[in-house]
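Only one protein chain is missing from this complex, and each of the others stays in its spot.
All chains are identified by letter, namely A and B, in their written order; residue positions are counted from 1 within each chain.
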Amino acid sequence: MVANEQQAAVATCEVAIIGAGPSGLAAAALLREHGAAVTIIDEQARAGGQILRQPPKSYSVANWLPAKLYDGVKVALRAVEERQDIDWRFQSTVLGIMRPSPYRALRAGAVRSNHIDNNTNVAGTEPDLASGSQDTRGEGSAGYGSAGVRDSRNPGGIAGSELAGVSDGRNLGSIAGSGLCGGGAHELWIHGPNGLYLLRANAVLLAPGCYERPLAFPGWTLPGVMGTGAIQTFVKSQQFVPGNRFLLAGSHPLQLVVADQLLSAGAQVAAVVFTQRKQQAWLLMRHPLVALRHHRQLLETSHIFRRLRRAGVPVIFGHTIVSADGAAVVERATIAAIDAKGTIDRHKTKVFDCDRVGICHGFLTSSELARQAGAEMHWKDHAGGWLARHNEWLESSVKNLFLAGEITGVDGADAALEKGRIAAVGILRSLGRVDDRQAHNLAATARNRLSHQQSFAAILQELARPPASLALQTMSDDTILCRCESIKRGELCQALADNKHILSADAAKLLTRVGMGLCQGRLCGDNVARVIAEARGVQPGKVGPFQAQAPVKPVPLAAFMRRP
Amino acid sequence: MSRRITLGVVRPAAVNIFVNGKAVEAYEGESVLTALMAGGVLVMSRDSFGRMRAPFCNMGVCFDCMVEVEDGSSRVRACLTPVRAGLRVIVPDHN
Partner (left out) sequence: MTRFDVVVLGGGLVGCAAAYYLARRGASVRLIEQGDLNREASGRNAGSLHFQLEYRLIRYGDERAAQFAQIIPLSRVAIEDWRGLEAELQADLEVGMHGGLIVAESESDVALLEKRQALQEKWGLGSSLLSASEVRRIAPYLADSVIAAGYFPHEGHANPRLVTPAFARRAAALDASIQTQTRVTALLRDGAEWVVSTVDRAGCTQDVMAGAVLNAAGAWAGEIGALAHLHLPIFAVPLSMNVIERAAPLIPHLVQHASQRLTLKQVAAGNVLVGGGWSGRFAREGSAMSTQRRAEPVIENVMANLSLAARLVPAIGGLHLLRSWAGITGITTDQMPLLGAVPEAPGFFVAAGGAAFTHGPTYARLISELIVDGRPSMSIDLYSPARFSHINNFMASV
């Protein structure tokens, strides 16, 4: 260990929630109800997550997201977003979840930083240092846990701390009056509006959500091709129609919602293309569980179909996008039929003029922080790819790293709310704020609701899945697989042929640079795994994800510069 | 073309950002990406292979909307960066 004369700026909190989406918000509400101090970190400027990407605060939007499917999550958002007793840290990126340093704990307050002006050498830190047991990751709980001495009436953000916030000049909360807990369970590297700092937390709730699973096909890197969710975000958050004539292609029902929103906003929709054959979709929709419990969603879907038909928008089943073409920007897209076995029939194609293409083939979990932290993961293709394992309290294999929302399976926003609540109870239990019996009682309703929602989610995942081999069929050898490093599928295949010992995505990355660029493999990882799996005759889950390393998102070097 | 929705939306007073030195109208709080696209810019950068990079995810994941801001000394994700009056942005292939 090299001791540095200059320590990083350190803030502390009791519970750090990563992600201000439905699950993070639901957890925050429950944690506050039981007196836990809460800090929420999110990359966006406002709460809501991707599903409720809000317009800028400076806007006023009449009748924002009127569709019923948003009702549940909107209630959760309104319940907490104005709360002043939560330490909100927006426009902030968590770069890593690290083990606290045994060399830093006592000097946490003694940083030479103009953001921190107080010394936090308080009782409770020393025993942990002496025992050298800060490292609680995966090895039991020794060494963290001053929860017992924490003053539950003195929650974060409003406590009379003299420690000026390192991130946005606000109070840091839970240090105050309660004694800085020795080292905390985790140390987050955070890059916020005021630079880089550490946030030490007794418990972390990881609720990072998901992003669109990209399909690679000739032309998918052409300007104008984007995720359908990206298009939707322009409409609902920016109140902006990001093009003129849209073609939406994929397998997820979200396409219908976005097509409807685009039409309402006055855009043209060239077509909505589903990989599923029509019969397949209807069979699932008529599943008794779906019909009974989710009649509202079904009703809404049928309204959307009617509106699309009225607007003359073709909804085409059993087809997939196979290429996007244009000189500098998309000018047209080609779709091709898929037969009953899921094979693309390139003799049956249709071409649509359009200046934007949205692709929508389900979602991938934002699993990088869980992986970086060393949490055990497992692969479940149509539930979001890499999911984090957890116990009944949604605690990951890493002690005091809890999980909520899509990271345990892309089950949708309503399920995310319940997961947030269960994880919050798990955290309260772990912090000693509720006992086991209370915890089980508190979580009972949420568990019950979650199991219903998950059975619906399982059906939806089944309904929304493209044919398993679709990605391998749409990519040619000449298709760019890794956008950032400009690596084509053929180049990866050649490397695999030349280097028989390469069995994992990570080994392929090391040799070929695939996944080494700015997006850090988020956009290519899934397709890379499929290519390797095919070459080696295994399931993509056996190929593994790319290794995630801090910083999990690129950071300007300036953030690391020592302050003079 | 790309355009802002106005029906039922009240925005703050317009401000200018400068794209390759030229004034483009935008609104405080709006993302730089939206302002650029509303101003007719879709290509945010050219990468080291000379390929055009245009927005893909609009949520901070793909890094395809990285643009040079101010004097070119820093690059930011346009989708995560709010507009402020006078912001200078440099994009390729745009006059």
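In the analysis below, a contact is a pair of C-beta atoms (placed from the backbone, for glycine too) under 8 Å apart; a residue touches a chain by one contact, two chains touch by 3 or more.
Since we're looking at a predicted model, the values are computed, not measured.
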item	value
Hidden-chain contact residue, picked from the options A:R310, A:H347, A:R437 or A:K500	A:K500
From A:A311, A:V329, A:A458 or A:L510, residue that would touch the chain that is not displayed	A:L510
Sites on chain A contacted by the missing partner chain, in the whole complex	1-2, 4, 6-8, 96, 98-99, 101, 104, 135, 137, 139, 189, 196, 198, 374, 485, 498-504, 506-507, 510-511, 513, 516-518, 520, 549-551, 554-558, 560-562
Interface residues of chain B (partner: the chain not displayed)	47-48, 72-75
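Here is the rule we use: only the chains that are shown with their structure count from here on.
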item	value
Separation of chain A from chain B, taking each centre as the mean of its C-alpha atoms, in whole Å	24
Footprint of chain B on chain A - complex, ascending	43-45, 50, 53, 55-63, 91, 93, 211-212, 214, 221-227, 229-231, 233-235, 238-244, 265-266, 328-329, 366, 483-484, 486, 517-519, 522-523, 553-554, 556, 558
For the chain B and chain A complex, residues of the former touching the latter	1-5, 8-12, 27-31, 34, 37-38, 42-43, 47, 49, 51-64, 66, 74-75, 80, 82, 93
